[in-house]
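Following: one structure in structure tokens, then a few remarks.
Only a single protein chain was left out; the remaining protein chains are all shown in position.
Think of it as A, B, C and D in the order they're written, each chain with its own count starting at 1.
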Amino acid sequence: GGGGPAAADNLLDAIKGRGYVLVSTDPNYEPQSFLNTSGSRPGDTKCPADALTTAEMQGFDVDVAKAVGEALGVETCFATPSWDLITAGNWVDKWDLSVGSMTITTDRQKILDFSVPYYYTPAVIAVGSDATFTSLDDLAGQAVCAGAATTYETWLTGGDLGFPATSIYAQPPADVQVVSLETDQECAQAIAAGRTDFVGYVTSQTVVNANIAAGLPVKQLGSSVYSEDLAAAFDKSSTLDTTSLRAEVDKAITAMHGDGRLTDLSTNWFGEDLTQAPK
Amino acid sequence: MPPIVKVSKLDKYFGRLHVLKSLSIKVESKEVICIIGRSGSGKSTLLRCINFLEEPSAGVIEVDGIKVEGGEKGGRHRQLVHDVRLKTGMVFQEFNLFPHMTVLDNVIEGPVTVKKMDRSKAVELGEMNLERVGLSQKRDEYPNRLSGGQKQRVAIARALAMEPRVMLFDEPTSALDPELIGEVLNVMKKLAKEGMTMLVVTHEMGFAKEVADRVVVMADGEIVEESSPAQLFARPKDPRTQALIDRYRSGGQ
Amino acid sequence: MPPIVKVSKLDKYFGRLHVLKSLSIKVESKEVICIIGRSGSGKSTLLRCINFLEEPSAGVIEVDGIKVEGGEKGGRHRQLVHDVRLKTGMVFQEFNLFPHMTVLDNVIEGPVTVKKMDRSKAVELGEMNLERVGLSQKRDEYPNRLSGGQKQRVAIARALAMEPRVMLFDEPTSALDPELIGEVLNVMKKLAKEGMTMLVVTHEMGFAKEVADRVVVMADGEIVEESSPAQLFARPKDPRTQALIDRYRSGGQ
Amino acid sequence: MHKGSGKVPLPFVSSAKGETPMSLSAAKRKTPSKSQSELIFEAQQRKERQFRSNVGLSWGLLLILLVFLFTGEKLNLGIKLIHLDWDFIRANIGFISSGVGVTFYLSILSIFLATLLALLAALGRLSIIPPIYALSTFYVSLIRGTPLFLQIFFFYLALPQVGINLSGLMAGVIALGLNYGAYMSEIFRAGLSSVGKGQREAAQAIGMTPTQTMTRIVLPQALRFAIPPTGNEFIAMTKDSALISATGFVHELMWRATKVGRAQFHSLEALIMAAVFYWMMTLVLSAVQSRIEARLSKGER
Partner (left out) sequence: MHKGSGKVPLPFVSSAKGETPMSLSAAKRKTPSKSQSELIFEAQQRKERQFRSNVGLSWGLLLILLVFLFTGEKLNLGIKLIHLDWDFIRANIGFISSGVGVTFYLSILSIFLATLLALLAALGRLSIIPPIYALSTFYVSLIRGTPLFLQIFFFYLALPQVGINLSGLMAGVIALGLNYGAYMSEIFRAGLSSVGKGQREAAQAIGMTPTQTMTRIVLPQALRFAIPPTGNEFIAMTKDSALISATGFVHELMWRATKVGRAQFHSLEALIMAAVFYWMMTLVLSAVQSRIEARLSKGER
């Protein structure tokens, strides 16, 4: 794991001391973060053996993490724990922070600290491309899929998302049955494989666009149902103080908003600018 | 009267091993023949060829008028083999009782399943044969509750229940404790007295002397000597017979 | 000269089963004693109590001057038992050779591991004892390549290599094919001639008649008769001895 | 899975054997002076009982230690113990425990399929017809050559593409059944070969046909032989059924545990609850199996 022997008493110093920052990201979340299977590990990397280097990963989140690392003046390395391990907190210093398109929610804020948002995504419902549904209401009583422990699942089950009412544009269809798979990608693939256990899935618009671009037989149903503020996250139970690190990361993200770097990355990966806060 | 069993020019190979070498032997009705010979001489194989537990490589087996050529195949052959098996009863060294059936079920299994006999008639027949081996009182026991000697007697009753023309015994007492041998030999003696035709592979010289009409000595897949027990034990002709008898003696018996 | 083995008032229980009943017996130096008796009479248990493979429930075992009380515990007792075992050699019905060692390694295992003998000296001793049982040429074989008779002879050599004062044989030929019995009995006869003190449980009446100085008859955990073989076989006193001898005879031998 | 073959017999086995004759004979001679045999026998009994109760005691201590590990205490030794949120456990124990039935149901269906396939594969393995022999060995090799985890995903994703759209439960049952069938074919093969050549020969000798020999003599013995190991497989299956949770459609123990654990950030507590339920299921099933085994081995055979 990460962490390492820390003579320092705060995480920022520890990171600077060892020369790399260990960022957790989901390795199967195209286009935000996914493996670069043709990239090879540089020989001079400081990353620990079970972490990946910037050469082995790619995507929007990866580029943001890279920029954060550069701002801290250290190499960026990636840990790849499963998503629910990240959101569950209590990282026991296995990695330093998460840059993984995590939505800020009040529940998560109980165990994690968040940076300022670095982008905003609309959540949408997608259905099979030959489906005859025309609106959200048509989904009443149907089964709909979402990744486990995602905000999409929370929204579907009518739970408290824990963000401002102004960001929520629609209520879930009546009597919807929720099927939760390990990630949203599994939902898309189950539909592509012809499974009929559910008729659609909830995920970010960026994922649906990527699904369509990859040739999956799916389409977006209606417009976005809510918008999420996505940010880097830190473990509240970290044994090292994260205050100074959080401040540095906030500074870096704000700077990237300011000089248009985030906008560039967004257009590059999503084909649109998702870095402006929705009004 | 024609012989009950007639084996002519029987050859048997296991792979390249020539185990029976153009062997011929006749068993007349009501005759008791003991076969002796050292280990590996082919005694068991001869018995097993007679009821086709081993398919002969060549030669002719004739049992009670049914004539079967060795090394044949096909449905007709299978039918003939089946007929021969109904004429012969076999008793194994290791008993081979069916452990999942009671003693009585062991005995009536053949009549009911193979001969399609009425169950009640088969039970009657079975009880009669258990009586014959002195085990009526064990009819509802399972084999694992019996002593070795009792097991072997049930095995004899099972074979008898098929009403065979000839009984084949392959060392029926070799797996028994010395003190249990007697009860099995006594049943066999009784059968011999009743006029059953019997072919017995055995190491029990006492039994051979007392009961056999003829003793056949085998060595290396051939019959090397054949005569009445009195004559054979007193004046063996073949040196191999001599060696065999000496060996039993030096064994301390 | 004092007896080599002296068993006094030996009692042995298995659970509630009284297997040896206050049994006493002496074995003089160079004496060969055969023990006969029907199955379950306690013959093996007696032998196994003498070298403490079974712990006696009560009584005293004395071997070559070492006196051990039965039913004791603790370090001193363990030491005494160990000393007794060095004085006795045991040959089992089932050979119990060590399958993962060559014949020679089997024979030198005791001297090297237990007596801490020099390996080269042990090899010399081992070869000498293999010679004694006529198996020098098999020294580098593994046991599974040997016949039963050869195995038993190696087992005898293994026991001899510990240079025991008395050899205990528990039905050494019962697991052998009839034709292999002779070679083992011959080795035992040779040992007897060389003056080895021997205590032999056996069914081989011929051997008992020829070699034994005394035959001991056991029944129900007691010694019921004890005399020279000639006398015992000709005029058995105890009815149980008579029954035993009859049983062997009716076994067809 | 204590099969009573160890040094310490299971309580119910030993009591059935030892006590009855004991009390009978004790009643007979109610004299103050017990025989030596009585005394020695009782000493042995006492020693065994003492061993058993000491083992029981140690088990108890180990259990307490295990629970203590989760009290969240800080030890002087600088070791921190694991803290569990007991409120979470109380709140969710009902939800998780209702997965026990589903797990059991799933396993029952799967073991039936597996038994059938295993028997067919074992018979195929004995066949002298090359395609049948090949099919049986191919099936066993392919299934045993790949992880169950992977097979479950595969059935979930691949079958719909050929137009077979099974419910999550059925896909799980098929995956588990196919997988265990391949492994269990060895059991049935062993069962068939446990029926010695002598049995077949005895049947032939009284004139039975090959079919009669198989159905009347070989199969009844082979199946009886196969019952205890099949019981073991069933117990193993209750645990492997946890993998079905990954497909998300079968709400068995593991699914429920991961589900509430993730949603409420208490994966550890949820997993521990599931572990306790699995362990209890296993202990109960093992005890049942021991009884069956004891009956089979004592009984008629």
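FYI, contacts are C-beta pairs under 8 Å (C-beta built on N, C-alpha and C of every residue); 3 or more make two chains touch, one makes a residue touch a chain.
Everything numeric here is computed off the predicted structure, so don't read it as measured data.
K.L.:
Where does the absent chain make contact, in terms of the chains shown?
P.N.:
By the stated touch criterion, the chain not on view contacts A, B, C, D.
K.L.:
Would you mind spotting which of A:Thr54, A:Thr150 or A:Gln185 touches the chain that isn't drawn?
P.N.:
Selected residue, touching the omitted chain: A:Gln185.
K.L.:
For the chain left out of this view, which of C:Glu28, C:Glu109 or C:Glu127 touches it?
P.N.:
C:Glu109
K.L.:
By the contact definition given up top, give the residues of chain C that touch the hidden chain.
P.N.:
Against the left-out chain, chain C lists 51, 53, 82, 85-86, 88-90, 92, 94, 96-100, 109-110, 113-115, 142, 144, 155, 158-159, 162.
K.L.:
By the contact definition given up top, give the residues of chain D that touch the hidden chain.
P.N.:
For chain D, the residues touching the absent chain are 1-2, 6-8, 51, 54-55, 57-59, 62-63, 66, 69, 78-83, 125-126, 128, 130-131, 133-135, 137-138, 141-142, 144-150, 153-154, 157-158, 161-163, 239-240, 242-243, 254, 257, 267-268, 271-272, 274-275, 278-279, 281-283.
K.L.:
Need a quick check: the contact residues on chain B for the chain that isn't drawn.
P.N.:
11, 13, 15-18, 57-58
Convention: only the chains that are shown with their structure count from here on.
K.L.:
Applying the document's contact definition, name the chain pair with more C-beta pairs in contact, A-D or C-D.
P.N.:
A-D
K.L.:
Provide the C-alpha centroid distance between chain A and chain D, rounded to the nearest whole angstrom.
P.N.:
Comparing mean C-alpha positions, chain D is 42 Å from chain A.
K.L.:
So how far apart, in whole Å, are chain A and chain B when each is placed at the average of its C-alpha atoms?
P.N.:
Here the centre of chain B sits 83 Å away from the centre of chain A.
K.L.:
So, with touch as defined above, which chain pairs make the list?
P.N.:
Result for touching pairs of chains: A-D, B-C, B-D, C-D.
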